[in-house]
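Take a look at the structure set out below.
And now, chain A:
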Amino acid sequence: MENIKEPVKNDIEISIENVSMTYQADNGTDVKALTDINLQVKKGEFVALLGPSGCGKSTLLNIIADLLHPTEGNVIVGGTTPKDARLKQRYGIVFQRPVLFDWRTVQKNVELPLEIMKWKKEDRRERSTKMLGLVNLSDFANHYPQQLSGGMQQRVGIARALAINPEILLMDEPFSALDEFTKEKLHEDILRIWRKTHKTVVFVTHNIQEAVYLSDKIVVLSPHPGRVSAIIDVNETLPRPRVPEMKTDVAFNQLVLKVRNSFEEV
Partner candidate 1 sequence: MRKKHKFPPKWLVTSVWIIGFLLLWEFGAFLVENNPKIQNPEYILPHMWQIFASFFDTNLTTATQTPFQVVLEACGATLSRAGIGFLIGLSAGFILALLMNLSHIVEKVAFPYLMLIQVIPILGLAPIILALTGDIGISRMVIAAILTFYPVSANTLAGFKSVSTEQKQLMFNYAAKIPVTYWKLMFPTCIPYFFTGLKTAAPMAITASILVDTLQGDGGLGCALSQSLKHNTTIYVFWEIVIAAAAVGIFSFYLMGMIENMVSPLQRINRKLKRGDKG
Partner candidate 2 sequence: MKKKNAKKVLALMTAALMASASFVGCSGDTSSSASSDASTSAESKTAKLMAAAEGAVGNWGLGNEYEIQALLRKYGYDTSYISQAFDMDGFDTDEILLASAMTYNELGLVKNSYDGGYNYGDTVSVIDMNEEGVAMLEDMLFCTKDFAEKNPETVKAFVYASMKGWAYACANTKEAAEICYKYGSSVSPDHQAYMADESAKLVSTDMSGNTVDSSAYGSIDKNAVQQTLDLCKKYMVLDDSTAADKLKNMTTEDVYNDTFIKDVIELLNSNETPSFKPEKKEVSIQLKWLPDAQFMGYYVALDKGYYKEVGLDVKDSDIVPGGGDVGETTAVSNGTVDFGVTWVSNLISANASGMDLVEVAQVFQRSGLVLVYKNEWAASNGVD
């Protein structure tokens, strides 16, 4: 575990200090979703929040995204509060489902945040075309979401999140609804995009292999109550760049095992 007393350095993008989250269940009892979470994400770092259902990993992501407010503790995103980070569009977010607007073309979906930020039409068009190129969907710009496969829809979602050029990309189990083949392809896509754009990525997942393959650092969360049970550095074992062949490496599998054991220790 990293030292929480360490002052926030310039290269720290997200800093979470002593965060706890309690909410009231329907029967009136308090439920602790998160207790005493401490976590720091460096600029350009790819961090995976890993854990089983109910461990509070999505809650934590929502706190970073200003969708939830912690009952205790401090959160700093991009050197400011989550709210300011949101208002200044410091991060883009990708959900488990693509969350596209059916009545907009692919291109218009990517342009949505730009419209909200009141970009000029030509600028929007230019930016969205570029983003669609990044996710290899240039040919589908004028299609509607319902014409695309699940994987393509999710890529549109990623393009949309990147359209505003945020420093941070928050991803909430983005590939969990996809089939294995599509997922592997998207893994390569996301790694390529990350290399190209140097975004800070916070990636929520319950898939250990996925976390190991993609991230620099895995934050293992355990449920009841949600807490950080381990933080594992991946780069030590699995150097960049990552290639699909690595998935069969002994080192890869040992790391997977190590992560799995970090659950069982609890």
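A quick word on the picks: all candidates are chains of the complex that A comes from, given by their letters.
Here is the rule we use: contacts are C-beta pairs under 8 Å (C-beta built on N, C-alpha and C of every residue); 3 or more make two chains touch, one makes a residue touch a chain; residues count from 1.
Given the structure is predicted, the values throughout are model-derived calculations rather than measurements.
*Asks:* Out of the numbered options 1 or 2, which touches chain A in the complex?
*Replies:* Per the touch definition, chain A is in contact with 1.
*Asks:* Can you tell me which positions in chain A touch candidate 1 when the two form their complex?
*Replies:* The contact residues of chain A facing candidate 1 are 65-67, 86-87, 89, 91-93, 95-97, 99, 101-103, 112-113, 115-117, 144, 146-147, 164.
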